[in-house]
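A protein chain is absent from this complex, but the other protein chains hold their places.
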Amino acid sequence: MNMMEKVSETAAGTRKNTEHQPIPFTVIASLLWIVFVIGIALLADQIAPYRYTALDLPNRLASPFHPQHLLGTDELGRDILSRLIVSVRISVLVALAATLISACFGTTMGFAAAHFRGRVEQFILMLADFQAAMPFLILSLSVLAFFGNALPLFIGLMGLYGWERYARIARGLAIAASAQGYAGAARQLGASPMQVYLRHILPNISSTLIVSMTLTFPEIILMESSLSFLGLGVQPPMTSLGNMLGYGREYMTRAPWIMFAPAALIVTTTLSISLLGDWLRDRLDKGLQ
Amino acid sequence: MTASILDLHGISRSYSTRQGLFGKKVPVHAVDEVSLSLKEGQTLALVGESGSGKSTTGRIALGLERPNSGYVLFRGTELPAADTPAWRRMRAQMQMIYQDPLAALDRRLSIIDQVREPLDIHDIGSASKRNNKALAMLDAVGLNASHATSLPYQLSGGQRQRAVLARALIMQPALLVCDEPVSALDVSIQAQVVNVLMDLQKELRLSLLFISHDLKVVRQVSQRMAVMYLGRIVEFGETHLLLSSPTHPYTKALVSAVPVAGRRTRERIILKGEPPNPAARPTGCAFHPRCAIARPECVRVSPTFSTLPDGRSVACHAVHTNPPTKEVGS
Amino acid sequence: QGAARRTLRIGMSGFPPAVEPVLYAHTATRRLAPQMFDTLLAFDQTSAMTLRPALAERWERVNAKSVRLFLRKGVKFHDDGEFTAEDVAFTLSPEHLLGPDMAGKVTAMETLDTIEKVEIIDSHTVIVHAKGDDALLEKRLASWGSEIVSKRAFGAAGSWDAWTAAPVGTGPYRIVSQSLDVEVVLAAHDDYWGGLPPLEGIHFRIIPELASRVNALIAGEVDFITDLSPDMFSEIEKHPELEVSGGPVQNIRALNIDTTGPILGKVGVRRALSLAIDREAIVQALWQDKLLIPNGYQLPSFGDAYIEDFPGLAYDPDLARQLLRESGYNGETITYRLLNNYYPNQVAGAQVMVEMWRAVGINVELQMMENFAQIGSKPINAIFDSSNTATFPDPLGHAWRVFGSSGGNVKEGIWSNEEYFGLGEKLKETADPQARRSIIRRMLEIVDREDPPCVILHGSGQFYGKRKDIAWVPGQTLDLNFGPFNAAHTQN
Amino acid sequence: MANLAGTAPASALPAAWSSQPLLTIEGLTVDFSGVQVIRGIDLTVARGESIGIVGESGSGKSVTWLAALGLLPRTATVSGSIRLDGEELRGAAAMRLDRIRGGRVAMIFQDPSSALNPVIRIGRQVGEVLARHQGLSGSSIRAEAKRLFELVGLPDAGRRFDAYPHELSGGQNQRVMIATALAGKPDVLVADEPTTALDATIQAQILDLLTTVRRETGMALVLISHDLGVVSETCERIMVMYGGLVVETAPSESIFASPRHPYTQGLLAALPPFEGALRRLIPIEGQVPEPATMPPGCPFAPRCPQRMAVCEVTIPPLAQTEAGRFSACIAGPATEAQQPLKLKTSVLA
Partner (left out) sequence: MFRFFAIRVLRAVLTVALVVTFAFIVLRLSGDPARSIMGDDASPEAMAAFRREWDLDQPLWMQYLHYFAAIFQGEFGRSMRGGGPALDLVLGRIPATLMLTLPALLMKLAIGIPAGIYAALHRDSAIDRAVMVTAVAGYTVPSFVLGLVLVQVLAIWFAWLPTGGTGSLQHLILPIITLGVGGAAVLARFVRSAMLEVLGQPYIRTASAKGIPWAAVVRGHALPNAAIPTVTIVGFMVGNLIAGSVVVESVFSWPGVGNLLVVSVTARDLAVVQCILLLVAVAMVLSNLIVDFLYGFLDPRLAEANSSGGH
């Protein structure tokens, strides 16, 4: 078709870099730390100097820099460093998996509410209210009571945590999006609801969801430690950061390293993720244009 | 005469809204007894004040929304109900272009992906064929391969609107409803898009329902036009006739209000008052509160259409020369 | 001394479900009961646990079924009422012993259900009749649930609810107030028959968290804390004004076994479980060596009924491995149902034992549970912790309570042994010490080797942290006694 | 200052207003994190004058005025001078700026529905200005607001005081914006695309209103738009901006009759005619360059049909072509260019 005006310009793509800003140091440090922690989680078995359950009764409550135990030992003489490494793996696994479950489940529910509206929506909102109004203590207890405390179950339980927030966010954004051009346009092209939600709406709201996930992740780690405090968290002989904290609290004065080692890890890790999340949100605030 | 591709018969659509926080439900008659027909390969412009029901009419014409009463015929058959598989298949034949191209595009997908999307949705051809077809379509609207891989925000407004156009046309629809496709664009970009549209129409024998409030553009693109006021059509006929010698007092005001570059001293009809509230539609002729030539009967009686010798129809008591005909535009 | 009396502030781990001792044998209840009530006879709390007069000045056997008691005169209840035979009759009557609505929702019946009736001879003489021959009748009258309450005050209260809010006894302290899960306040009963109570009052504060209890003691907010864990001893001892007190109590910790399961049904496996445990190491590491490792399911305080020469609990990994081989054990998983530190050091001990079992090739898997009902959910097919207090110092007040024909394990359906049941019935009726000893020895053998219903771990201890300036010494049971009969005062 | 509602003192006649420079902008440049988007703008606004500013989207029309009023975000760096009655505004103390903004120079923003605070009643939004710049309070605010609402043709003005922006249509909100701007009785009103959101008949009403107010009060009007039709009917003088520069200024009539700058010519050619024969529209090829990739020479050079080699390397100064007309083009009527505008047009090398 030669009757078209050929518009020759090369401006396309030049806009990308105009908003280039240096990444703050805290964010880089956070990122490095997260990478480090994930590395530990992945290589736990390789780098842990001892089996995390291995006892060393004669050397119980050894303080850090002990010749055989760099970070000291706990009340059963188990190597804190090894336990910490395995705990990181478990805690990261729990938090990551639970965050994903929470986000997926919540988003699906949110989409369902946005799509069907009416009774379905009210029902989902009621479930969300229920989740918010139900003390998590009871929920954890029920799972522990009915299904035991296998790790997958515990992860599933933690995955319930916070799904209602995703549901609300996803619902709100999906309703807004379907009222808006691009989703309406896709529908108008003949796309099925599934196509509209998965191909268009989900990618468009994913940034918000990812930021929410950076909030959920630390919350789950903290939640797990609170549950451990109440004896409902990850259960022995399995270990986790929260579990170490929970059992270490009685030794706070006698052998503070038992509690402070995992506490420091929790704080630095959640701090890193939160800082990263805040930064992401600030970036995304500025929008895509 | 060419056959009509789209017929609206006595379409009405009302929404119920509430007035204020604890107010009562009030029906808003967005579209009231509108009948229109669009001929194959032609452009029909729909103009009128904001809120007069243009977009609603456009959506009903496409079957995106159901009228409360009246019916829509597309090539003589009624449209299937929305969101059914039949309705989705129908999308291949009728498409829509919106005012804001950026909003209509998914910000996260490349242009080529989006232009190809209708083919994906309706599962036409193999993957590579689809891509080639999409590229060809982009070329047809004047976008090149480097635009194809761009994201929407990397394009200018005109390019975006052309991308939207390419997406709408890739299924080779017979009918295109354009809802203010150029009013958000710069004059120069607007010119590009108007040119592309008109060229494509010629090439593909597209039928256009062109919604706009810019009479300059309407003049440029359409053969016939309908003027809407408060959900009803008040004047309907050949575009050049309506613009050069508007008959209905509202059309007159509209035409006189068009700002023309380089013209400083000119009689503009400044309408008194406010565009009326569709929820509180005035009695009789809806335009009477703002009409300079309103007569007592305008307050009471709703005017019917009269057809003038030049073929246009007007709904105004002041131009009651011929016996009224209900059916217009056929 | 009277002028300088102080109020003792105690940080206690749990709130008593009731302060009326017939209703519960809860540890917290037991810590309160001796302050508020007296029994007719009492154990002297020396290691021999001999009986001493209490509300009864003297007692004598009438026959194998009954005992005559001569009651102390001039004893005053907290409400100034006089203590008479009426009160004894009432206390030991079903009206009181069976609890609210005489429904039997009580723990006292475990020890007192052999009592048939109390015969009032005069205002200060009674004869207590048992249902059958009962060699242990006197001990029963000194044990849990037999505390004497005021009949008049009970009647005045009108209902069990009102009564349990402030029961009236003759003990050295009377209740002033109680506030659920927060505190129980006692004040001295200055008319106490046993002498002026050494304290002005006692304030039990409930502090469930161990760390918080220790903190409160160190900060001087309380003078005395209960349930101190051995790992905290050094913390306490760091402070010159504080000390650790306490020791073994009349209790054995064991692991109950569901012997009906396919693997745990094998005696070899059960014995191997026991032989693999290095109890010395556990008691050393977790208990600062402060616990008794018993020889068999018995306690030295049983007096004549204690078999001193019964062999101790062996640590013999090799024998364990051999027994496992012989019984065809092949690394099958054995489940260990565990509560989260319901007993002190429970989780730690379990983890240590799991490692010890692993060393001999027994594969034990911990399964954390939330409460006893979950532990007892059928099919159990597991081992789980238990602790058994001797309600009175005799196998019948101890092992028989759990392994006897109506004992806990048997009711639970996880163990039964007809020979053992027969021996027990015989023991009940046997009064001759030597005859009793041979029965007891055989019973110990069954539990220890022949058909073990449990893995005996060690005795239990109760440890307290206290200010040094508080004159108090621990007894042999988990009862606390802050009255004039505490050894700290009787020795002076 | 005169009352808005037509009670202007007789002395304030249109003739007396012209040629006194009220607001002067000299050598204005604006950088956003190192990217220059305004590249040296000079302009004067006289009392009572009406200036139209046109230009493609992104040419810097809005930023110029936001910079003049110190309303740009902190990421912006502004240089040059902005003087009101000889008083420098750039870098002025916040207190002084606050007195000028809304009081002496008022601005109407592009998008009325987002420029009004959604949670505050419109009466209060207007009232704030009255309280601050007119010293009104209490019921007199209400009365004055009602008068202003009537003035801008807001129907049912009395009851609108307590309405929220979302309860009004876009056109009504735009009129509220105008009322807010007029409330401070400004000497200069900067109207940034005040009618883009409106349809033709209402647009006509509003332009009419602005003209009336200007006539009656001697207020200077700066009308920003990319619609040449709109400015040509309202303004006496037109300034065409392109790529952060002023490329042409001229009296309204002459610029449409004989545009000098190729960009202006292109704009006019792209406009659909409303009279006469239909013709194919001629868009300007290409698009406005991004500020970050601005060509070194004339910003319009890449799209210019008349470009010469020199256009690609030097920025043509804004030069007078004839009385009252300036154009920044070397290729076009450059030969006529003599006396440059009294200031250097660009701070760029």
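As written, the chains take the letters A, B, C and D, and residue 1 is the first residue of each chain.
By definition in this document, contacts are C-beta pairs under 8 Å (C-beta built on N, C-alpha and C of every residue); 3 or more make two chains touch, one makes a residue touch a chain.
Keep in mind it's a predicted model, so treat the numbers as computed, not measured.
From the set C:218, C:242, C:269 or C:282, the residue in touch with the chain omitted from the display is C:218, counting the whole complex.
Considering C:66, C:164 or C:417, the position touching the chain not shown turns out to be C:164 (whole complex). Considering the whole complex, the residue from D:83, D:99 or D:142 that touches the absent chain is D:99.
Among the residues A:51, A:66 or A:249, only A:249 touches the chain that is left out of the figure.
Seen from chain A, the chain kept out of the figure touches residues 24, 26, 117-118, 122, 125-126, 129-130, 132-135, 137-138, 141-142, 145-146, 218, 222, 225-226, 229-230, 242, 245, 249, 252-253, 259, 263, 266-267, 270-271, 274-275, 278, 281-282, 285. Within the entire complex, the positions of chain D that touch the omitted partner chain are 66, 69, 71, 94-95, 97-103, 106-107, 109, 111, 114-120, 128-129, 132-133, 164, 166-167, 177, 180, 184. Interface residues of chain C with the unshown chain, by the touch rule above, are 15, 17, 24-26, 99-101, 103-107, 109-110, 161, 164, 179-182, 205-209, 211-212, 215-216, 218-219, 221, 370-374, 376, 386-389, 406, 408, 411.
Heads up, the rule we're going with is that only the chains that are shown with their structure count from here on.
Per-pair tallies of C-beta contacts place B-D first. Taking the mean of the C-alpha atoms as each chain's centre, chain B and chain C sit 90 Å apart. Taking each chain's centre as the average of its CA atoms, chain A and chain B sit 48 Å apart. Counting partners per residue, chain B has 156, 158-159, 192, 195 as the residues that reach two or more other chains.
In chain C, no residue touches two or more other chains.
Those residues of chain B that touch chain A in the shared complex are 62, 64, 83, 88-92, 95-96, 98, 100, 102-109, 117-118, 121-122, 139-142, 144, 146-147, 150-151, 153-156, 158-159, 164, 167, 192, 195-196, 199, 203. By the touch criterion given at the top, residues 1, 3-7, 10-16, 180-182, 184-193, 195, 199-200, 203-204, 288-289 of chain A touch chain B in their complex. Note for the complex: chain A touches chain C at residues 53-55, 57, 60-61, 75-77, 141, 144-145, 148-149, 231-232, 235-237, 247, 249-254.
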